[in-house]
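The complex appears here without one of its protein chains, the remainder shown in place.
Entry: chain A
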Amino acid sequence: MVERYVMSIDQGTNSTRCILFDHGGRLAAVAQREHQQHFPKPGWVEHDAVEIWHNLRRVIPEALSGANLAAEQVAAAGVANQRETTVLWDRHTGTPLGRAIVWQDTRTAPLVEDLRRRPGEEFFLERCGLPPSTYFSALRIRWLFDHVKGLEQRAKDGEVLFGTMESWLIWNLTGGADGGLHITDPTNASRTMLMNIRTLTWDEELLAFFGVPRLMLPEIRSSAETYGEARTLLPGLRLTAALGDQQAALFGQTCFSPGEAKCTYGTGSFLLLNTGTDVVRSRHGLLTTVAYKIGDQQPVYALEGSIAVTGSLVQWFRDRLGLISSAPEIETLARTVEDNGGCYIVPAFSGLFAPRWRSDARGVIVGLTSYITRGHLARAVLEATGWQTREVVDAMNADSSVALKELKVDGGMTADNLLMQFVADVLDVPVVRPMVAETVSLGAAYAAGLAAGYWPDLEVLRRNWHPAARWLPDMDPGRRDAEYDNWQRAVERSLGWIRPPRS
């Protein structure tokens, strides 16, 4: 019998990947392409949605040929995607109306301040579980309406479609302007500030508030159900799942029970805690979000601690400062010194996300002396990821009745042993990496395979999970406390840097 596989499409912040998994959840083939990051102004981050669609058209056949597989061997496909990144396109031509505005983009910061004052956070938290932030899509739609002439009217006339990346790619895969499916799922929709967190439908009051016409929004379907078939590229390919990348990683880590948590280390880092079917409101700066909704089952929720800049700080170190030539070399450079030499980097490039939510913060490097070498800076880069994780874990422990006993990790940065040891050291709990580090892709594959009947139930998926590496805490408590204190003092210095424009 010919073996069958599940295809996972991971449209991430830096690259678009296609991975094929077998029944054991083991990786069988992978292909990926990076796309360009556009930084037209300080604080602005954009992607070309057409470039991303073209990359997808290339990685799918590359992955298949890499493993010598025929299209018929793909049982189903699921999509995981960078969340909140906003694409608007023309319903009739399929042409994007400008570049996609990426989740790290802070151009909507003035609007955030307005919303905080009026109608205030509570209005939003009550409906969508999110506080106003530059992070979420609705503010970007509003910004585009306010800055692109005629766009709002065209949207009202039904000529414009909105989507995050999964909507854009599924629409294109299923026919585009010629009858493509315009859909999203609750995990992605829960990051727009437009979906009601309890009913999982577009919220009339929020739509009215932001002035977003219903006509432009995708239909919210379950995270795992048969959506339809591809009509291009691999005609007949069953599309059966879509999840935001971080929820996909939670699913891929098989955190199916309340109290289970994972942290994914990528461009940013995201700690999600499964809270079951309860909608839990955080009192410590975490977001309430949808974890997944399988078919017609009850939705499962999560608390999320989002950290905007972790891996992207390493990329900045590589691409903008040129101190290393590849991301993994950060570890080599950091190991040339014993410690950070008293230097701390707070990478508030897009303000600070969880648990502080300060859009007025910007990055700082503190503790500079003539002693500091690039090795110390490399340490400070890695340590910034560790301390930001610590702040989010502290918030989660404060919100939850049970303290975190072990952290499941995944993502590209888990290849960095120095960093993973540091995370274990500063959290003072073991850090465990599963056998598949590509849990974002695995989660989308799991959801797609469940919907397609490739896997029977969640228990089978759980049994696929095995630890591949475990880092145990090994730091003197006194040193941990002193370093944490230094970090917090460094963060204080990043706050309040951006001032409202003088009117």
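Methods note: a residue touches a chain if its C-beta (ideal position, glycine included) is under 8 Å from a C-beta of that chain, and two chains touch if they have at least 3 such contacts; residues count from 1.
Rule of thumb we're sticking to: contacts and distances are computed from a predicted model.
UniProt records the chain missing from this view under the protein name "Glycerol operon regulatory protein", selected from "Amino acid/amide ABC transporter membrane protein 1, HAAT family", "Autoinducer 2 import system permease protein LsrC", "Glycerol operon regulatory protein" or "Ferrous iron transport protein B".
Across the entire complex, the residue among A:90, A:121, A:159 or A:329 in touch with the chain not shown is A:329. The chain not shown here is touched by just one of A:119, A:179, A:235 or A:467, and that residue is A:467.
Counting over the whole complex, chain A has residues 24-28, 30, 326-332, 412, 414-417, 435-438, 466-471 touching the chain that is not drawn.
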